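Of the protein chains in this complex, all but one are displayed in their positions.
Right, chain A next:
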């Protein structure tokens, strides 16, 4: 069963029952993932926050106040490489590998023999930049012209700005932080628009993606990554990280908001987006992140020259299971 993007979803109870059933055998992977919350703007299936005052965000329908307050709590330790954001630090290099794989796969950069000797430098837009882990790293690359990084949380942006000062290479000309949500951001076009670990935290992801797409230059890339809604991700990000070890505050992850690859695939089917990439991430221990770009698939063609879209799915799991899954996936597609 492939739930479509805007289909009203979710038999939450069924999902919860399935989760309970799975608790005994947490090593079971994926199976049939429970239904999604891909839905239109009106319905709301997250419980409202209890003790956190909602932050007002005028005309920003994608911003969920409860989500923002969770991230504000993480702000102080954002750049502690052994703190709550360690997973983001570890997976960050893989994002660059993934973008490189995407860019070198697009016909515009690979098949045109008359291309100028060196690609012009790239402009990035990083939406939901957080403390700036990806934004800073993109700025340092010699192929980058500039990075615009936005986040709706003022608390986190203050951390991002303070941290950027620690590296004189990150000049305000090259790296600009803007306190905005996608709805309030002035229209512009970029070579790479990134949405890393953000989509699972927004309301109305479908509308959100449509808006993000408008910021991509024709022929540019929209790159996003998110946690797949699998049993392993529930186990690692919800149960272990929040409840048992407590490295991230409770409520940081709403497992029901996780999105699976086929849902993403279905969402973009037949639209102006023509390509889908899949990466698997595995964590070996707490100190290494391994990953693999499994391939880029054409999922529909459009004559009006839309952007490319690439998607990273994280499967939090041991190296062994990761290798197994990667192999299995490769033979299926």
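Throughout what follows, a contact is a pair of C-beta atoms (placed from the backbone, for glycine too) under 8 Å apart; a residue touches a chain by one contact, two chains touch by 3 or more; residues count from 1.
Keep in mind that, in the parts below, contacts and distances are computed from a predicted model.
Colleague: One chain of this complex is not shown here; going by its UniProt record, which of these names is it: "NEDD8-activating enzyme E1 catalytic subunit", "Ubiquinone biosynthesis monooxygenase COQ6, mitochondrial", "Trm112p-domain-containing protein" or "DNA-directed RNA polymerases I and III subunit RPAC1"?
Modeller: "Ubiquinone biosynthesis monooxygenase COQ6, mitochondrial"
Colleague: Which listed residue (A:138, A:157, A:202 or A:223) would be found touching the missing chain in the intact complex?
Modeller: A:138
Colleague: Of A:167, A:188 or A:210, which residue touches the hidden chain?
Modeller: Considering the complete complex, A:167 is the one touching the chain left out.
Colleague: Contacts of chain A with the missing chain: which residues?
Modeller: Counting only chain A, the missing chain is touched by 81, 89, 92-93, 96-97, 136-142, 144, 161-162, 165-168, 172, 287.
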